[in-house]
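Notes for the one structure printed next.
Left out: one protein chain. Kept in place: all the others.
Then we have subunit A:
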């Protein structure tokens, strides 16, 4: 603690006091007055724990016995001090709901836009709508497959909020690999269609083996056509993804020209990737085969 600067000592001590005695406002203020000569309001510098993962709880602040005693034995509470009460402790706010305060700019932009109407785009903020979409895509209980943060991150495009609240690009890349493998396998295990023959110019007989026959099916059906981006986008629209994805189209009057297909595909791939990382490949396989490939059709 000796190496800590006075400001971090102040914030950590105040937080500790807040945890232990919410009602004892005078103690907090008296301590602040002792450590900080001026009557400036308390400002928390690190207002949230360093590690933000849903799984790891926020680390408790460390304080010494002396500090509590010093606070308790402090001077008389002052007459008046401005009340400092944030609407909600920032540590409990989920990360997908807000832009990090320090990343916000001055509040205005000097950029001259061609058409100011294009800067306006409203995204969904209601968790119920997101849960409904997940239930329609993944079946009942689909909204509980992913933790809250990941659920929102998987449907957030990089264009949303300048990428400050996270985006689904990496998950989408992994999801694409999963879908590529599953669609290839789907073609290989599907029964061979009748009438699919390749005649050899030299009248040779190929090596006959059921495993090779499976591989030869790929000559007639391409996995790329099975999970074509237009089909995946159509599936996404059917489950109501368009109202749920968080993005910023370049031309709100022309969503297709702004890349709606890409955004919908990215969201579906990202959900698949997130399920694989959250539950393992077996669950992801089942989800892809039953919920996506089956719905896409042959």
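In the analysis below, a residue touches a chain if its C-beta (ideal position, glycine included) is under 8 Å from a C-beta of that chain, and two chains touch if they have at least 3 such contacts; residues count from 1.
The working rule: contacts and distances are computed from a predicted model.
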Q | Undisplayed chain, where the name is taken from the UniProt record, one of "Cell cycle control protein", "Dynein axonemal assembly factor 4", "Prolactin receptor" or "Large ribosomal subunit protein mL44" | A | "Large ribosomal subunit protein mL44"
**Q.** Which residue of A:137, A:155, A:241 or A:274 touches the chain not shown here
**A.** A:274
(Q) Applying the definition given at the start, please give the residues of subunit A touching the unseen chain. (A) 3-5, 8, 45-48, 50, 52-53, 55, 95, 100, 102-103, 147, 149-150, 153, 157-159, 162-174, 176-178, 180-181, 184, 188, 198, 200-202, 204-207, 209, 211-212, 214-216, 218-219, 223-224, 227, 229, 259, 261-262, 265-266, 269, 273-274, 276-285
